[in-house]
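Below is one structure; the comments refer to it alone.
With one protein chain removed, the remaining protein chains of the complex are shown where they sit.
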């Protein structure tokens, strides 16, 4: 399994709902931020993939909610690849509450173990397609990308 | 001035924030729903305009907040054209709280006077452009559309 | 298994992303609309539950994406209870593309079989808690609610 990549996010007011916590729908977006920044950290951007006419649409998402994030909390999205084949890519996520010091000083880094208070876990599966949404073998059309994700 | 068109919206949980009211950002989206459904009511859809390679991007938006909408409220978005030239189009909006009976029975209709408790007023200005984002004279490229909006 | 309840939603412009389809995160919100309107159809509102100091937070969500919804599509969210115990409640969802006629004429009704083109399937699990977020047995504190959901 690859190491975890940490991306920090400050909880915004608009993310809260009248229960006083972050609305559960926002975590899907946070997962997306997690894998986007994971890619950038690995040296490619999703934007570059799109320019190469490669898309990575979502096939499924699972979320398990443990504790609620609150307004102005410091959260870290930990992301890693859990499975990579030439046709599919799976990510795993943990969203954790961290303190202000860790928020300011750590982030945009890899770590062996996620830390902080676990809020939400999840995963997503994606499929490599071309710009006509036809399934594509990433090891054929962009081996350098496959080299990055399969590690 | 044209008559007002009424489109009803049920306030969703995710629209609320921890103040216990609808987050102010949602009204921009409600204005968009208002003008989209105004168009459909007039016999054209924004989707058809895009197929004709016509876009109507937003140049400015103003919003004035009077009272707050709450979770599960019935709101009506009243929309009308306030100004139409060959190159620009201005809409005016009123978002009002209405009761369950009006919500169920009225809606998708025109009326001379908006009714219900005024929550938010606003306006938006739009520009006609082609699919390359070049300004376009709507009375030249789509006179049938201009006929609809200038009334 | 209970019958399916159908709630119709028009796809908005802000729901799309630059792939030209509905961003996958929106389906979590559509599921929420589905179960909210299911409840209203059954004769209680989530708002009334909150007034009785009962909350139904989300424990997990699963989504499987089959086909993409597009701008201005007519979609139907089909919702039913898949499992109800005194402490938990599970919903099942199907989001399907329907035509303009079905959109205008059907909706806010129950049906034995979902119809239309399947876009996304999913489920969510919820837990009954009181206003202090302590787990609660719904058959004790609100037997009339349990009667509704267990059917």
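Read from first to last, the chains carry the letters A, B and C; within each, the first residue is number 1.
Please note the rule applied: a contact is a pair of C-beta atoms (placed from the backbone, for glycine too) under 8 Å apart; a residue touches a chain by one contact, two chains touch by 3 or more.
Keep in mind the model is a prediction, meaning the values are calculated, not measured.
Every shown chain that the unseen chain touches in the whole complex is listed here: A, B, C. From the options C:23, C:40 or C:121, the residue with contact to the chain not on display is C:23. For chain A, the residues touching the chain absent from view are 12-14, 29, 32-33, 36-37, 45-47, 50, 71-72.
On the side of chain B, the interface with the absent chain consists of residues 19, 24-25, 28-29, 32, 55, 57-65, 68, using the contact rule stated above. Against the chain not displayed here, chain C makes contact via residues 13-14, 16-18, 20-21, 23, 25, 71.
Assume only the chains that are shown with their structure count from here on.
Centrality annotation: C (chain centre taken as mean Cα position, compared with the mean over all protein Cα atoms).
The chain with its Cα centre farthest from the Cα centre of chain B is A.
Centre-to-centre, using mean CA coordinates, chain A is 26 Å away from chain C.
If each chain is reduced to the centroid of its CA atoms, chain B and chain C end up 27 Å from each other.
Distance between chain A and chain B, defined via averaged C-alpha coordinates, is recorded as 35 Å. Multi-chain contact residues, meaning those touching two or more other chains, occur in chain B at positions 13-14, 71.
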